[in-house]
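One chain of protein is taken out of this complex; the other chains stay put.
Chain IDs A, B and C follow the sequence of writing; residue 1 opens each chain.
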Amino acid sequence: MDFVRNFPLFSVALCLMSAVLCSVLGAKPAKWLTLSVQAVNCCLSASVAAFCLCTGESYLYPMGFIGAPWGNELRGGVLEGLIGSSAALVLCMSVLGGVRFIKRDILPAKQNLYFLLINLVGAAVTSLIYTNDVFTGYVFLEILTLSSCGILMIRDIGRTTLAATRYLILNLMGSGLFLLGLILSYDITGHLLMQSMAGSFDLLEQSGEHAIVASVAVGLICVGLGIKSGLYPFHFWMQDTYGSATPSSAAVLSGVVSKGYIFLLIKIMCRVIGIGSPLLEGARFILLVLGILGIVMGSVGAMRQSSVNRMIALSSAAQIGYIYVGIGLGTELSLAAAILQLIAHMLTKPLLFLAAARLTEVSSGSPVFKALQGSGRRDPFAGAMFSAGAFSMMGIPAFAGFSAKLYFCVAAVEYQDLAARWAVLLALAVSTVLNTYYFIRTAIRIWSPIGPAAEKPPRHELAFVAASTVLVALNLVIGLWSGQISRVISAGIEMLS
Amino acid sequence: MEAFKIFLLVMLVACAVSVSLTKRLLTSVIIYMCYSLIMSIVWILLRSPDLAITEAAVGAGVSGILMLLTLKKIRRTATDDEAKEGSANEE
Amino acid sequence: MKNSAFAGFLRWLDGDPEILLGAEEMTEQPDVPRDSQKQRIHHLEHVLKDHPLPVPRAFSRRNVRIFYAVVSVVCCLVIISCLLLAVSDLPRFGVEHAEVEEVTEKYVLDGLEETGAVNIVSGIILDYRAFDTLGESFVLFCALNCVLILLRTDSREEEHDISYYSLSGDDVLRKSIMFTLPLVLVFGVYVLLNGHLSPGGGFSGGAVMGGGLILLSTGYGGEVTGRFITERRFKTVCFIALSFYCLSKSYVFFTGANGLETGISLGTPGAILSSGLILPLNIAVGMVVTCTMYGIYRMFKKGSF
Partner (left out) sequence: MLDKLLMNYELAFAVILFGVGLCTLLFHRNMIKKIIGLNIMDTGLYLLLASMGYVEGAKAPIIEDLTNIGEVADYINPVPSALVLTGIVVSVSVTAISLSLAVRLFKKYHSLDLDEIYAIARRQEKEVF
């Protein structure tokens, strides 16, 4: 057995161990431990992806002596490796780029707990991505919920506590519905492992038994994970949550946490139910409609915001809408576009949050647009990074956001159903116009010369420069070599089902 | 046995509904603790002794105690502030 | 127009939860020093009492309350009836199902041989599905740390809390705790150590023991338990137990997946020292759970250990 196959286990165990270690370390060693563990984690996942790409097939990894269908299993594949490595990288960069704000916002005695929770987020996301067992998925889903709530509420101001409460309640409702879906599908299939469950679902579909339970279960799983990841009518927690958290937490929550839920949903859809299965048709239609609504309403909502971090937060609702449109269309092309969008958004949102936090800092600490006037001139590097992120969000060629949108257009044009095709294309057009409008407006504001009296810009620390440069560089890499990357993604999707 | 089980289940639903209808928080916490105890009997009837022990220790025990402590802490904060206000007024 | 029902509805569409109030800028609140914030709240409460908020007529408090109640009942009924429809389609209750047979057969028939645990549930959670259980203990660990973040007080200002609501003067409580505490602790230890032989295991035993410690600290005050559970010891125990759990399970997963020998013997089934790693794992889990329960209790009660 090739040694690379053990890497998923290693990355989960590494994250968990470093979380335990952080509880006894001080803030500074905990920070370095977390950063290095996440960097190693990224390399491990990347080598899993490379390994699977070379061998051309995915593999199952039993957790213990007994594999399917009795014990837990992990599954390594191209997609898992790709998304796992980008999640670990984004986690690392978000923490690195926001170290100063972590020091500012969090009591010194509690900073090591912050890094502990970041490690738990890493462990939970990695296991969610690699798991081949739906109940393991549920357990790590809960860890992800609790630890992300922890990194949110660690900032000790009233707004954040309030936002954390609402976030927790909605997420718990989502996990409850998800668990109910799991239980119902366990009751009719008798399995918890994905491929065994898929076999039972096929048999049930042929015999036509328990059709109602099956469709209710599928619907509950979709709704539960949709609520947790911020699908349209449930997006309203985003602006408060992302707006009031410390910038690193906002970056982690929008970049990593919601993507973990979405990837789990994609995995369950492809591996358990089968993306083309008639059971999924209703759920897919609903996801498509909600995705389109999310794109439009998220963009409109973002346009009406008066402060920059709330605007970025609400534009997440639109971006997540894109991913759900890709899932809802359910063709291979659209799934590839959804995953490309997932990675692009993962790389862009943290960049925007971190840069916006820097710009806010030089504008007497207020994130309102009026105060931001001319902030790009006060801190040119952060201004440039913000503009790069905004370009990617708008879909300027050469950035990752552009290639994702392009693939969405291709997927929509090749879709058979005429109404869905035009609805998606129209939503894409509207949201591109709106995105461009509000991001350009912001960019003009931050670069325009008039503004409050210049303040002394903060010292440029290496951490922020390094983190944002890495994120922008990856963004450009994905944008410029999108053909190769989408080929890798298509190979991964083929392996998934 | 069947009748007993149905009785317990009806009690469970009654407890669940009355939690949201009662006015006082203390009452609803106590109702919840009763709910957990009934639940642990249901686990025994379902032949899952592991669950019964855990539910009795965790649901009725620790969760209940934490809720009671929360109520106490909240009342404490409230009275504390009243006292402070009072002393401020005297000054 | 600014406070009309329609404007409220529009704001609700934008994700504004508070439809009761007029349009106001929702802006981020900068860090305010604690004391001034407290004063501000006091001030605000008075303001709120004297001048109730401007509320559009369609959304008066009473109407909203009635609306809430109706919506909740309707939602409740809709959800329940949907689920009842689904449940009526489920296989019958109380009979062995053919679908699950394939999986349970192995657990029941080969479980004793493969894991050495007489209690099949223990065998499943600590051997076949050990990854779930590993995750579960980390859920507890995460909860402990979140509670530490939220409730730990670093300043000494709230020290006087202890005397206020400790019941440690109460003789009836003390005497009854003196009788029940040994029983509770012995029961907890029994449940913990016999997890592989009889119902129970790390989680239930740990919760019972944690409950015992909570009893002791309620009756005799935090000083008594604080004497032997210091923060340092608390952290050390948690650290050792969790890292033992994590490392040993990773080792087992690694050897299992690669087909290597673990070198752990299963012993004679039914004996107390048997079933390989299950007993030490149960002890580790039990320690984590005990620490977590007690730690969370102390945080709620006092804000420090």
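Brief remarks follow.
Quick note on the criterion: contacts are C-beta pairs under 8 Å (C-beta built on N, C-alpha and C of every residue); 3 or more make two chains touch, one makes a residue touch a chain.
Note that this is a predicted model, so its numbers are computed, not measured.
Although it is not drawn here, the omitted chain touches the following shown chains in the complete assembly: A, B, C.
Interface with the hidden chain, as seen from chain B, comprises residues 5-6, 9-10, 12-13, 16-17, 19-20, 25, 28-29, 32, 35-36, 39, 42-43, 46-51, 54-55, 58-59, 62-63, 66-67, 70-71, 73-74, 77-78, 81. Mapped onto chain C, the footprint of the missing chain covers residues 17-18, 20-21, 24-27, 29-30, 32, 37, 40-41, 44-45, 47-48, 53, 68-69, 71-73, 75-77, 79-80, 83-97, 100-101, 103-105, 107-109, 112, 118-121, 124-125, 129, 132-133, 136, 139-140, 142-143, 146-147, 150-151, 198-199, 201, 203, 207, 269-270, 289, 296, 299-300. Even with one chain removed from view, chain A keeps its contact list with that chain: residues 135, 139, 142, 146, 149-150, 153, 158-159, 161-162, 164-165, 168-169, 172-173, 176, 179-180, 183, 186-187, 192.
The criterion applied here is as follows: only the chains that are shown with their structure count from here on.
With centres set at the average Cα position, the gap from chain A to chain B is 37 Å.
Work out the mean CA point of chain B and of chain C, and you get 15 Å between them.
Our note on geometry: chain A versus chain C, Cα centroid distance of 26 Å, whole angstroms. By the touch criterion stated above, chain A contacts chain C in their complex at residues 1, 5-6, 9, 13, 16-17, 19-21, 23-24, 61-66, 69-72, 105, 107, 109-110, 113, 116-117, 120, 123, 127, 133, 135-136, 139-140, 142-143, 146-147, 149-150, 153-154, 157-159, 166, 180, 184, 187-191, 200, 210-213, 216-217, 235-239, 243-244, 297, 301, 304, 306-307, 309-310, 314, 365-368. Chain C contributes residues 42, 119, 121-122, 161, 164-165, 191, 199-201, 203-204, 207-208, 210-211, 214, 293, 296-297, 300-301 to its touches with chain B in the complex.
For chain C in complex with chain A, the residues that touch the partner chain are 13-17, 25-32, 37, 82-83, 85-87, 89-91, 97, 99-103, 106-107, 114, 127-132, 134-136, 138-139, 141-143, 145-146, 148-150, 152, 154, 235-236, 238-239, 242-243, 246-247, 250, 252-254, 256-259.
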